[in-house]
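One protein chain omitted, others in place.
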Amino acid sequence: MTLEIRNVSKVFPGQRKGMFGRGDGFKALDDVSLSVRKGQSFGLVGESGSGKTTLTRCILRLESVSAGSVLFDGEDIHALSAQAMRRLRARMQIVFQDPYASLNPRMTVHDIVAEPMVIHQDTVGFGARQRTDRVVELLLQVGLRSEHLFRYPHEFSGGQRQRIGIARALAVGPELLILDEPTSALDVSVQAEVLNLLHRLQEELGLTYFFISHDLGVVRYICDDVAVIYRGQIVEQGPCESIFDAPQNDYTRILLEAMPDPDPERSPFRTGE
Amino acid sequence: MALLDITDLQLSMKSYEGETQILHGINLKIERGEIWGMVGETGSGKSLTGLSVSRLISTPPGRYLAGSIQFQGKDLLKTSDREMRALRGRHIGMIFQDPTTNLNPVFRIGTQLVDVALHAGRTDPSVLGLSAGASRRDFKAAARKTAIEALESVGIPDAASRIDDYPHQFSGGMRQRVLIAMAMIGKPDLLIADEPTTALDVSVQAQILRLIHELVAERNIGVLLITHNLGVVAQICSHVAVMYRGRILEAGPVLDVLKRPSHAYTQALLESVPTVHTRRGELRGLSGLSPEMFV
């Protein structure tokens, strides 16, 4: 078991009322439990406001949990010391949704991809020259070229930027990649290329994926297991085939039906034609 | 005479790098009752085509090299700004991608809708059910009534009281409905929708698509729906035009184009969408295709 989430709840405090009182809190996560198997892809499906972003932040300890625990390789990450947590971050990386916002516009590709190695210098132990070599190796691995090394993010297309984001995440050799809607801001053909890249990297490096998406088609394509989250609760989880072919929960069914099917003959509006 | 007839539209844009041609001769004909989907990827020029129809591209930096956009027989590229403003409020409705940024947060929904209704009423009082000589008070009352009806027609429950709410009191899907209501107030003949559901959840997207489909059936309008989502096109469009780098590669009825694509690019696009049968690692993408093949 690489990542295990046990009964996690997260309550955001309500607005202040008067000098001491507080209004009712907002329960973003309500008793969420799930486990991600090593080397597999786990999909988390939910719409906006479902709590999927909060859950990611809790997994990365960018947010505290109100109850429950997040276990990474058997260790409760919310109980770790700051020093131990910093070391653990090298083993658990994230790729963000928006390739335009997730790269610092004032840094070159080299500096962006090398940054994790600089931060984790004590564990990685690379000198400047080794870092540059590793950056080039990573760029080639994600399908970019060494000429791109000293360019700035704005000189790249959305798909290329997402590749830079993936290279950065891979820099310190993580075991778990959290993919927060990594393709939802991309064109379909580019999405296809990035999904293929992710698949190839998983096979080559034995990565575990925690894949967050609202696109059921993509989740079905890339994931082994899936959980559906609605208003902070997991309403259904299990192997992909069983959830997609025989959904038990009403909300899952609504989601599946609402997915626009690219086959025009299956459109609900075209029955009369 | 077609409702909208774009012939050989060529547009260039000036920037730091110099002048580049963006649209290389767009031809498109939309009749009443048709929903045209315009699909293409980033930079294909699909949004600029939509903006050209509503004449929302400033010149400069834009420049039309050739072509015409005939709307009900009138060339929009030769219309004065004043006339164009009247057309936009009345005969051409527009909806954009992000429902949050297109409503002014400091005004009530009603105020914004009434403004649009008054604007449409000034060019054509019959929109508000009035004759030309009606008093200002009549105009105001009729505008408010029209605004409420518009909200009702897009399925907002309890429209008469919700009209005095502020935008932040509505959910994303409801805000998009308000924007559609706003676009429909002038009883337009043509609706241009630029990625109207991209910012919305899938369940809300389905509702908005149903709404657009109903409006077309009810009012016999023409729609130009700009999107990157092939699923959306397959669902509600009657026709589709596939754009790539400022050209339309393939156009026609949805059932023909999406079921039997004749162009390699359309095929590649369709094979880029993962389906139930796609095996992992076998999505196609545009690999193996070079841009020159399409021109």
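The first chain written gets the first letter, and so on, giving A and B; residue counts start at 1 in each chain.
Just so it is clear, contacts are C-beta pairs under 8 Å (C-beta built on N, C-alpha and C of every residue); 3 or more make two chains touch, one makes a residue touch a chain.
The criterion applied here is as follows: contacts and distances are computed from a predicted model.
Asks: UniProt names the one chain left off this complex as which of "Acyl-CoA dehydrogenase", "CidA/LrgA family protein", "Na(+)-translocating NADH-quinone reductase subunit A" or "ABC transporter permease"?
Replies: Answer from the UniProt record of the missing subunit chain: "ABC transporter permease".
Asks: Which one touches the absent chain: A:Thr132, A:Ser184 or A:Asn249?
Replies: Selected residue, touching the omitted chain: A:Thr132.
Asks: Of the residues A:Asp24, A:Glu155, A:Glu203 or A:Glu265, I need the one that contacts the missing chain.
Replies: Of the listed residues, the one touching the omitted chain is A:Glu155.
Asks: One chain isn't shown here. Among A:Phe96, A:Tyr221, A:Tyr251 or A:Phe269, which residue touches it?
Replies: Answering carefully, the residue with contact to the hidden chain is A:Phe96.
Asks: Where the complex has a chain not shown, which of A:Leu60, A:Leu80, A:Leu205 or A:Leu256 is the residue touching it?
Replies: Checking the options A:Leu60, A:Leu80, A:Leu205 or A:Leu256, the one contacting the hidden chain is A:Leu60.
Asks: On subunit A, what residues meet the omitted chain?
Replies: Residues of subunit A in contact with the hidden chain: 60, 62, 85-86, 89-90, 93-94, 96-98, 100-108, 110, 115-116, 119-120, 132-133, 136-137, 140, 146-147, 149-152, 154-155, 165, 168.
Asks: Would you write out the residues of subunit B that touch the absent chain, in ascending order?
Replies: 16
What we mean here is this: only the chains that are shown with their structure count from here on.
Asks: Averaging only over C-alpha atoms, locate the centres of subunit A and subunit B and give their separation in whole Å.
Replies: Those two chain centres are 33 Å apart.
Asks: Would you tell me which residues of subunit B are touching subunit A in their complex?
Replies: Residues 41-42, 172, 201-203, 205-206, 209-210, 213, 228-236, 254-255, 258-259, 268-276, 278, 280-287 of subunit B touch subunit A in their complex.
Asks: List the residues on subunit A that touch subunit B in their complex, please.
Replies: Against subunit B, subunit A makes touches at 47-48, 157-158, 187-193, 195-196, 199-200, 203, 214, 216-218, 220-222, 244, 254-255, 257-269, 273.
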